[in-house]
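Following this message is one structure expressed as structure tokens.
Yeah, one chain of the complex is gone here, protein chain that is, but the others are all in their spots.
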Amino acid sequence: MTLSVEELTVCQNGKAIVKQVSLQVEPGKVTALLGANGAGKSELVLAIAGMMTVETGSISVAGQPITNASPEQVRRHGVAAVPEGHRVLASLSVDENLRAAGALLKQTELVETLKQIYELFPELALCKQQIAGTMSGGQQQMLAIGHALMAKPQYLLIDEMSLGLAPLIVKRLVKTLEQLVKLRTGVLLVEQFTEVALSIADSVIVLRSGKVCYSGSAEQLREDPEILAGAYL
Amino acid sequence: MAQRTLTLFIVTALMLGTCTYLAWGKPSSVVGLFVVSGLAVGSLYSLGGIGLVVLFRATGVLNLSNGAIGALGVMLAWQLQQWNFPQIATWVIGIATTTLLALVYGRLIAPGLAWRDPVVKAVATLGFALIVLGITAFAWEDDVRKFALPSDKISYTLLGLRITLTRLIVILAAIAIVIAVWLYLSKTRTGLNMRALADNRDISALIGIPIVKTETIAWGISGLIAGFTGLMFGDLVRLEPFVITFMVIPAISAAICGQLRNLGVVLIAGLCIGVIESMLTLHPVLKSVRPMAPFVIAIIVLMWVQRGRTNYFAGN
Amino acid sequence: MQMTKSAKIGLLFALLAFTFLPVLAGGQWIKIFISTGCFILAASGVAFMYARLGMVSLGQVALMGIGGWVMLRMNHAFDLPFEINLAVAGAVTLVFGWLLAMPALKMRGLYLALITLMAAGGLEVIFSTYRFPNGGEGFWGVMPSVAAPFRRPLVATDDADYLRYIIFAIVVGFLIIELHMRAAPGRAWAMIRRSEAAAYASGVNVVYYKAWAFGLAGFLAGTSGGLLAGGLGLLDPATFRASESIMLFALMVVGGSRGWLGVVIAGVLYRVVPALFNDWTIDADIALVIFGAALLHAIITAPNGLSGQLIDLFGKVGKRT
Amino acid sequence: MISLDNLTVRFGGVTALDAISAHFTQSISGIIGPNGAGKTTTMNAISGFLDYDGAIAWNDEKIDALNPFKRTRWGLRRSFQKEQIADDLTVLDNLLAITDNLPLSRDEKRAEVEQAIESLAITRLVNRKADSLNAYEKRLTDLGRCIIGKPKIVMLDEPCGGLQQEETDHLGELILKIPTLTQATTLIIDHDVDLISRVCAETLVLDFGKRIAFGETAKVLADPKVKAAYLGVEEVEA
Partner (left out) sequence: NDAVCGLNNGQAASGEPIKVGAIYGNAAPGDFSAATDAANAYFKCVNENGGIHGRPIQYLVENDQWNPELAAQAAAKLVKDEAVVAMVGNSSFVEMSVNAPMYAENGIMAMASGCAVSECFESSNIVSTNQGPLASSVGAAMYAVEELGATNISCIGMAIPSVGNWSCGAVQSYMESKGLNASYVLLNPAAPDVNSALLEAIASGADSILVNLPAGLAIAFLSVAEEQDLGDAYSWTSSTPLYDASVPKTLGEYWSGKMFVSAELTTIDGAGADNQNWLRVMDAYADPADPRDTFAQAGYLSARYFVKTMNEMNPVNVDNRALVTAAIQAIKGYDSDLMCGPYYVGRADRHMPNHAGIIVEVRDEAFHVVRDCFEYEGPYFEPILDAEKTLGLR
């Protein structure tokens, strides 16, 4: 019952950017994905979400392969991703954005989930009718996270979660993640604030130029930050 | 919403003003004739423009091959008429063919271009238009033909001009399509999916919108409209593939007036363009360049609605 | 100023064409290359606007019509030399380019493209209604009988020399664009392409530089139209239909918009290929089908245009040897 | 010194900035606030991208009458929340794009560019196309554009968004150098409170378009209102 990535290689313009990466996201656990700029974290997240062609390797959810499946199929398998860079449907309103993100839900479920999202982000509830493209950077990030949560995912991949978010919101999000984890959601978290990431992560994977250069428990890193610094360099 | 209503109002007012200017000092009976005649042509512009906008709002593709597809449909229907097929069968087969063609493009070709910029997507449909047009022109060598519908024989008199039932059908169909599409896009979930898809295909895929299904429906609807439009053009304009194919260019002007979005404005703009074009006949100098009307009006309207608006953040 | 490899190859190519093309080609093919050359020059205007500013003009061929019209008008009305007429044609079209730039100040992307298409549609009607001057009386200068003679440049009265003249003009046109690209306008255009906010934040006077770009594209269209008029001695409205402007843009996308090779490919596809089809007596309708299919295929499979593919190919071959 | 007087911005019916007044006297100041508070809007108003009521001045030079590109020529520099450098130009050309439009002599322009490259130590980047840069290198380029040509106001909108800790630290160092390199007054938006408290002497806090605090950074961050609205320290609510 895990989201597992085996020996994954992903290329961009003929250049391998993610090289032979293996990792596991387990239900009820948070895996933090760390690494310097350009290490290939975002590419990896997109590849799992079905947005990049996988060169070699495999991805599977609970034993079922989803390698090179369409993003929609991936989502049907319970995997939802928040890509980097506040990506929202710019010409639609906030409410329409969230409703569209619930395309796979039944009508009643949709209404209910929508309510939950607005409870999580009362900021969004204040501007339901605003066109998403005119929102502030942080508001768009909330909306992008809302997109993923609308799927009621079993596995949640978040790239640069706190990008552009006020500390207050980050705290709230961390709480939400903890709740979700309690409900046995598996989380893959890319986060530039290492502290935040380590505070909730169970295991950590560090990428360096596309390769896994460290993989271990978060506990260890929390105790010995030197290991992490070593991995980065 | 208020903004849109205002736009609609301004566009209408501008066009009425122009008509009044052109009609000034002419006997009202003559003016009436030209107005009715213009409405008849204008409804064709509207219909063409609506077909473009519906697909654009649903997929983000401005389909320049609408005309070519429609032309093939009506040529086929004509051929079947010659072979004495039952009338209804000829229309159904004609429209079914256009739907199929639209689906072929939408399912097989359009996805390969999904990430290109909208202009390239539009230009690519020109390639498809050339293919369809070439096939049509090859299959039906240049000859004198006429496509008739039973509704041509029934007519009503309006302000002194006889209007056939076919022309009324065009106007009513345009209105019906506008209302139906508006309801569909704004009230149904598939409609919302379409708008999401048109906005950004990547994000839509990521948030789980069933792309294949949604696009199939959108292209199917657009093929149906293109087929119907083709039949009407074939009957009311000319049964010549090239003429029908390139009717898409003036139809774009109606679509532009509605900013490729506002179907109500497209409808009204199309009608107004038709009326103005018709009334230009009354102007001694401008009458020789009457067909410029759609283009000039589109430019003026778009520049008007974009006036004062500088979007500093537009870009890629 | 430093020359890139691509520029060196381009100049060499132009030199070869200049020397041998007129010698090797017969009367028919010289004529074909003359009009190909004119459209290459015009396409270069569309290409730099698209590649550098991200702006699409679907009115370039219509603008050529204006240049051609002015050229003919000047030729039949005054006894001035070819070059002066050409300069006037370029200048007048440049002004029309500015007019097209007016909507561009507020719009971009598809809207802008469609506005230019509407302008092309309007011009198509004017051209087909009033025709091109052929030596008649009055402003429009149209008479029912055979056109009055057209004066070619003194150095290029016969077709072969005229082809050389055009190749020279293309090189000059490309150099003008290249000089722009390497200087302030090129950088300003790149910022505009990124976003207007970025351009303003760089101190770029967006209105001015957009108008400049449209003016330059218009100038190139105008001169190429004038040169085209010189090729035939007269012009026909059918050449300048709005759909031709779309076609030129499409072929520019197929050829590739970044660099001379793409533009040359676009010109060749636009004029040489149909001529070949015609020469092989392929039915015009079938030619349309082939052309459409090839267009679609190229747009889908070669996102950087055929020139991009060619360069990749030679790059690989070059590495291997 | 930058002074904002009764700065008000409306979008349709919504008031995004409500009569904000602040006089930034320090050479580097911060603007913080919850998401959607109006921070970016403030910068956009100062850049002239929005219609606003109120007045903006630097050392008593009013700039309200200038349009956006004139403001840049006058001495306003800024970076954007989403970086906005031209992908198809080299880093050098991205820098030159600014000096092109400044009323400087050829030599002065070259000197300015060289100085910026040197002080940010980005010599190895100058001939790289911007699309091959990583996020951090793009931010450096952005910063380079901001210190070029004797700026009077420099504004950075979330310069450290998406950067790793060490990169943020380094960028912070560079930002601290701005006052020594130029006479500019610098404004920074960021959600990284550590960064703000390290580099900004003075901070403005916005919430729902209103000024809720302004003053010395440490004091402002200790303000219960700020803690409640921004930092999310719930206990103080009582």
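Quick notes on this structure:
Residue numbering begins at 1 within each chain, and the chains themselves are lettered A, B, C and D in the order written.
The rule we apply is simple: contacts are C-beta pairs under 8 Å (C-beta built on N, C-alpha and C of every residue); 3 or more make two chains touch, one makes a residue touch a chain.
Note that the structure is a prediction, hence the values are computed from the model and not measured.
Although one chain is omitted from the display, it touches the following shown chains in the full assembly: B, C. Among B:L52, B:I95, B:A110 or B:A137, the one in contact with the hidden chain is B:A137.
Residue B:L44 is the one among B:A23, B:L44, B:A198 or B:I211 that touches the chain not shown. Listed here are the chain C residues that touch the chain not shown: 26-28, 30-32, 35, 124-125, 128-131, 134, 142, 144-147, 149, 159, 231-236, 238-239, 271, 274-275, 278, 281, 284-285. On the side of chain B, the interface with the absent chain consists of residues 30, 33-34, 37-38, 40-41, 44, 137, 141-146, 148, 152, 155, 161-162, 164, 233, 237-240, 242-243, 246-247, 250, 274, 277-278, 281, 287-291, using the contact rule stated above.
One rule holds in what follows: only the chains that are shown with their structure count from here on.
The chain pair sharing the most C-beta contacts is B-C. Relative to chain D, the chain whose mean Cα position lies farthest away is B. The mean-CA centres of chain C and chain D are about 43 angstrom from one another, to the nearest whole unit. As a whole-number value, the distance joining the C-alpha centres of chain B and chain D reads 48 Å. Contacts with at least two other chains are made by no residue of chain A. For chain D, residues that reach two or more other chains under the stated contact definition are 49, 68.
Across the interface of their complex, chain A is touched by residues 189, 192-193, 195-196, 199-200, 202-211 of chain B. Looking at the complex, you find that chain D touches chain C at residues 47-49, 68-69, 72-73, 77-78, 80, 84-89, 93-94, 96-98, 100-102, 145. Chain C contributes residues 52, 184, 187-188, 190-191, 193-195, 197-206 to its touches with chain D in the complex.
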